[in-house]
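Right, subunit A next:
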Amino acid sequence: MKALTGNLLGDGEAVFLGHDGQWAAKFADAELFEDDDAALAAEAHAKTQITVVVDPYLIDVIPSEHGFAPLSYRERVRALGPTNKPEHGKKTEGGEAIDALLHAHGAARSKGRVELIRRK
Partner candidate 1 sequence: MPALIRWTGQRAEAAEDPFTSVVDEEPIPRGDVIVSLQRFHNEGQRLLAEGRRVGVRIEANEAVEDIAADLPRISVVALVFPKFLTGQAYSSARILRERYGYEGEVRAVGDVLREQARFMVRCGIDTFTPIDGSTPDAWSHVVGRFRHVYQRAADGQAPAFVERQA
Partner candidate 2 sequence: MYQYDAIDKEMLADRVAEFREQCQRRLFGELTEDQFKRLRLMNGLYLQLHAYMLRIAIPYGALNSQQLRKLAFIVDTYDKGYGHFTTRTNLQLHWIKLKDAPDILDHLAEVGMHAIQTSGNDIRNITADPHAGATADEVDDPRIWAEAIRQWSTFHPEFSFLPRKFKIAVTASPADRAATKVYDIGLRLHRNDAGELGFEVLVGGGLGRTPYLGPAIRQHLPARHLLSYLQAILRVYNRHGRRDNIWKARIKVLVASLGAEGFAREVEAEWESSNKAQVDLPDLELARIRAAFTPRNFETLPATSAAFEAAKANPAFARFARHNVKPHKIPGYGIIDVSLKKPGETPGDCSGEQMVLLADLAERYSQDEIRVHYEQNLILPHVKLDDVPAIWKALGALDLDTPNRGLVTDIIACPGLDYCTLANARAIPIAQQIALKFADPALAEKVGELGIKISGCINACGHHHVGAIGILGVDKKGEEFYQVTLGGSAEAEASLGQVLGPALPANKVADAVDTLVEVYLRERNDGERFLDTFRRTGLAPFKEAVYASAH
């Protein structure tokens, strides 16, 4: 399962492609792609939106208690915010989706980000 993420051009916020094709601030609102073709198509389209989002890439998502979480530890930090200042991140929004992120087990390199680094 995958989700599409990037940073908004204007303010740099970490965002996720939502169900309605808009960019959402919360991972809870992220569209989850079971189908790889759909995921790649969404990524290709997002890359054309150069005035909206910077360097979009796909991330791996795994089931967690209460919901889903990014597989990669880095992506969890992006979804939650910095752990040293929880009041500055998205953790304050609370809820089940945040619980899913906080309590996700295991982690691994997200292939999408590895590809991004390799391209650079």
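How were these picked? Simply put, all candidates are chains of the complex that A comes from, given by their letters.
One rule holds for everything that comes next: contacts are C-beta pairs under 8 Å (C-beta built on N, C-alpha and C of every residue); 3 or more make two chains touch, one makes a residue touch a chain; residues count from 1.
Keep in mind that this is a model prediction, so the values were computed, not measured.
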Which numbered candidate, 1 or 2, lies in contact with subunit A within the complex?
2
Interfacial residue positions of subunit A with respect to candidate 2 in the complex
7, 9-14, 50-51, 54-55, 71-74, 77-78, 81-85, 88-89, 106-109
